[in-house]
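Following this message is one structure expressed as structure tokens.
On to subunit A.
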Amino acid sequence: MDALHILIELTLMPLVAFVVGLFMVLMMRRIAARIQRRVGPPLLQPLYDILKLYGKQTQISHGILHDIGIIMAVGGYIAAETMLPVPGMNGIADKAGLITLAYVLMVPSLGLALGVGQCANPNGSIGISRALTAMLAYDIPFVIVIFGVAWQAGSNNLVDIIALQQVDGIASWGIVQTPLLAFAGLFALHAILGKHPFEIYIAPAEIATGPMVEMGGKYLGGLFVMQCFQLYTAGVIYTSLFLGGGENWLTFLVKSFAVVAVPICIAYLFPRFRTEDVVRLVWKWPVMLGLIGIAFVMN
Partner candidate 1 sequence: MSQELTRMLDTLTKDIAGAKVTLKRARRMRIDVDADALPALLELLQGRGSYVHLSAISCVDWIDDNQFELVYHVWSYESNSLVSAHTRIPRDPGVYLSIYDLYKPAAFFERDIHEMFGLYFEGSPSMEKFILTEWEGPPPMRKDFDAEAWVRDTFTERDYNPEWLKELTDAGGGIAIRPQDIRK
Partner candidate 2 sequence: MTPLDYLLLLSLLTVVIALVAGHRSMGGVWLTFTYAAQLGGLMLMAGLTNQPDVITSSLSFTILGQSLTWRYDALSWYFALITISAGLLSTMYTAGDWGEKFRADGGNLWLLHVAIALNVLSMLILLGSGDLLTLFIGWELVSWASFLLMILAGGPSIQAAIRYITYAMGGAMAILAGLALIYGHTDSFTYPAAANILHSLSTAHLWAPLLLLTLGFGVKMALLPLHLWQAAAYAHTPGPGAAFLGAISSRMGLYALIVVLIQLVGLVRVIELPVLFSFISARDVLAWVAAFTIIFPTFTALRQNDARMLLAWHGIGQGGYMLLGLVMGDALGSAGGLMHVFNHATYQAALFFSVAAVVYRTGTADLNRLGGLVARMPLSFLAMLVGIIGLAGLPPMNGFVSKWLVYRSLMLEGEPLLFVAAVVGTLGTILSVYKLIHNMFLGQLRVEHENIREAPWSMTAPMLILSVVVFVTGLMPGLVLQWIAGIQATVGLPVIDYSLGGLDSAQGSLDMLWVVGVLFAGFGIGAVLFYSGGRTHRVHQLDNYAGGHFLSADIRYHYSDNFYPGLMRLIGPLYRYSFAWLESAVQSGLGLLSLSTQGFYRRVAPANYALVTAVLVLLWVML
């Protein structure tokens, strides 16, 4: 793999991720609007929001660490995109397996946590303590699912896992081979996205959007970009683990949008769980399902 080829891939993958992410955010807001019997935002609304936020005149910052927090949040996800194989581009998926991807996905939230810490705002600190507790909650089923898939595929390299699933069409998809793991993965995915039932750390009414309380202008713009990446990453991880990755771009995008649409449809029907209920729920059902799934996979 010569250096030029890699360089192109490393710049192209985040761009593709951003554009697809924009449309995923639009889909999310449209679904939310339709559920509330509203018209919903126009087509390019997420792009307008990000442009406006970057174009604001005064950008308020509380210190160098506040800026680095946003840079790590956006940069962490850009790095995570390059580890996600998409049709035609594998990036550095073979050099960094599933566990590394799970860890690289933690880097943005921890960088943001440092940035919010310096804002010295009690709402931000409470939001971060809830976000980390939620991360503790949803990472365990996510890791169990990773263990199951890696054990079944014999390798934790995403390219091999996708190749294994594309051997003979739908029958070899992860969702067909290991339905329990797939469902546990979907549950964990919903918690990772941090959408409504698990949105305790952005609770606007209680702690003024938690970590985002002191983020204005390009700081909030960075977080909107991160949201696009977050939706895209969640969708692509699930498709490559359970829905056989992407033979070509069309089926790949349809699968990713479908995967992201499922939690969002559920999200806007539920109020918010308390922190300990989030932990109790996510540690009970998906963990049990995942372990039973692993039991099936292991023997």
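How were these picked? Simply put, all candidates are chains of the complex that A comes from, given by their letters.
Simple rule for what comes next: contacts are C-beta pairs under 8 Å (C-beta built on N, C-alpha and C of every residue); 3 or more make two chains touch, one makes a residue touch a chain; residues count from 1.
Predicted model, so just to flag it, every value in this text is computed and none were measured.
**Student:** In the complex, what candidate makes contact with subunit A, out of 1 or 2?
**Tutor:** 2
**Student:** If you look only at subunit A, which of its residues touch candidate 2 in the complex?
**Tutor:** For subunit A paired with candidate 2, touching residues are 10, 14, 54-63, 65, 67, 70-80, 82-83, 92, 94-100, 103-104, 106-107, 110, 113-114, 117-123, 125-126, 128-130, 132-133, 135-136, 139-140, 143-144, 147-148, 150-151, 154-157, 160, 200, 208, 213-214, 217-218, 221-222, 225, 274-276, 278-280, 287, 291, 294, 298.
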